[in-house]
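Note that this complex is displayed minus one protein chain, with the remaining chains in position.
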Amino acid sequence: MALLSVNDLSISFGGLKAVSNFNMQLHKNDLAGLIGPNGAGKTTVFNMLTGVYLPTSGDIQLDGKSLVGLKPYQINHRGVARTFQNIRLFNDLTVIDNLKIAYHSHARYGLLGAICRLPGFYAGEKEIHEKSMELLKIFKLDHKYDELAKNLPYGEQRRLEIARAMATKPRILLLDEPAAGMNPQETHELMELIRWIRKEFDLTILLIEHDMSLVMGVCEIIYVLDYGQIIAIGTPDEIRNNRRVIEAYLGEEAS
Amino acid sequence: MEVFLQQLINGISLGSIYALIALGYTMVYGIVQLINFAHGDVYMVGAYLGFFATAILGWPFLPALLLSMVVCAILGMVIEKLAYTPLRNAPRIAALITAIGVSLFLEYGMMLLVTPQVRTFPQVLPEVQYKLLGNLVITNRQIIILVVTIALMLLLQYIVHKTKIGKAMRAVSHDKQAAQLMGINVNKTISATFAIGSALAAAAGVLVGIYYNAINPLMGIMPGLKAFVAAVLGGIGIIPGAMTGGFLLGIVEAMVSGYGKSLYRDPVAFVILIIILIVKPAGLFGKNVREKV
Partner (left out) sequence: MMSMFERKIGRQIGILLVLAAVWGVIDFMIKGGILNPYYELNLILIGINIILAVSLNLINGFNGQFSIGHAGFMAVGAYGAAMITIKAHLPFVIALLVGALLAAICGILVGLPTLRLRGDYLAIATLGFGEIIRGLIVNIDYIGGAYGLSGIPKLANWTWIFWLTVLTVLVIWNFVNSTHGRATISIRENEIAAEAMGINTTKYKVMAFTIGSLFAGLAGGLHAHYFYTIQPNTFNFLKSFDILVMVVLGGQGSITGSIIAAIALTIISASLQKFAALRLVIYALLLIIIMLFRPQGLMGTKEFSLKMFRKKSKDKEGKQHGTAIGQ
């Protein structure tokens, strides 16, 4: 059975049908791509999957349970984490605090423990700190743990956002243009990183990306959206040679 | 029924005042997304200017009204230039706190200048009461308030829809960047908006002086807040909304007082505010928009 199954998902803003009848089946450990020209509705799909927007119709099921109508934080608790196209870090906080916040739902002490500083508080904080440092190491940000997030270079901000999403211990990771603004070298490293975390954390990943070398390089299955509708699904090779896909992209370039 | 009609008349007069002040709130909010807390105090300054012109210079009503409007228009522009322009790209909260600061400054600066004492307006327009049906009464002052208010609203509609500056104002409030690209001078347009809004508030101040006779340096606080409530009620940023909201609020308040619950007048206005904010934050005339992520 599919881990995430999306059935006939649609949403309109006023008169505009931003996404219509979107269907998708993600299985455990899939690494899928979602591509399409600007304004195709890719981010809108993410926003529906994570509860930011309420779909006009259709259903999203995780492990057979519907996610529609849940708040974003509840969906995160069910195991779906994401990054944002326009980076949304906690800018004025340190790198490590960005991660610690994401660990919040897994903290092992309560309000009383915090206010009265019971021994459990110190143990809990120690654990959060160590786990956060471990993740930072994986994302090669540990030496910058004490810097403000806003002072990191762009590529590192993107990496920090992924690390932060990972701190919520997701089963499914949604990445919205993770390579945007990165140079080829950084993009290449990111590809390696994405492959590695999928294996290491037994993750299912869906990513939106305009950088075709990245999408074709890491994704095993690709969904192509155009004007809110799926126009093709397939392996990188199939997609590369799909006439409708080429037209959709050429059409965009021609205009 | 008679109480109702009488309070309706009183409510329309009070509502005219709220509407005039609310217009400035709404226009400024529409163009720079700032709750200009100091707006109620501009109205207070307008009342004092009216007092100065009539009581000290001995001017008649209309010239006093004009003087007050012109001076307050300048005051509005000065406030905007000194306090708000530097913060245009700062977080909105910073601008809001500054507005609170400007408000306190005008209130207590005025108090230092003219003492907290309540001043009585001279009888520039001796009151004449006209009997309608039964005991129903309307005064010449109420008529003048309504006439002046309607005249100013028509003038405002003309300015906003028919003049170049009005078109610029609409363009800037719609999309600042685009307006700038189209060659509109955004700074000048914002200045003009403050000037017009402040002039309307000044007119309300003079009218209130004539209607209630008494003015003091803190008189702007409550009407200012209530005019804001009126603007939110109608849908902030929407000019007809502010007019409707102002009249509605004035009438509701007059009814509450008329039916013997005058101490509940202030809380009622705020209860309306909270209900509107919860049920329809965009106001009666507004559309709800959601944030893009």
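Which chain is which? They are A and B, in the order written, and residues in each are numbered from 1.
Assume a contact is a pair of C-beta atoms (placed from the backbone, for glycine too) under 8 Å apart; a residue touches a chain by one contact, two chains touch by 3 or more.
This structure is a prediction, so every number in the text was calculated from the model and none was measured.
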| item | value |
| --- | --- |
| Visible chains in contact with the missing one | A, B |
| Full-complex contact with the absent chain, from A:Ala2, A:Ala114 or A:Ile233 | A:Ala114 |
| Selected from A:Lys17, A:His77 or A:Arg195 as touching the chain missing from the view | A:His77 |
| Listed residues A:Ala32, A:Val45 or A:Ala102, member touching the removed chain | A:Ala102 |
| Contacting the left-out chain in the complete assembly, out of B:Leu5, B:Ala55, B:Val70 or B:Ala83 | B:Ala83 |
| Residue ranges of chain B at the interface with the undisplayed chain | 33-35, 83, 86-87, 90-98, 100-105, 107-109, 111-112, 116, 225, 228-229, 232, 263-264, 266-267, 270-271, 273-274, 277-278, 281, 291, 293 |
| Residues in chain A touching the chain absent from view | 50, 52, 71-73, 76-77, 81-82, 84, 88-93, 97, 100-105, 107, 109, 111, 114-117, 119, 121-126, 128, 150-153, 164-165, 167-168 |
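Criterion: only the chains that are shown with their structure count from here on.
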| item | value |
| --- | --- |
| Chain A and chain B, separation of their C-alpha mean positions in angstrom | 48 |
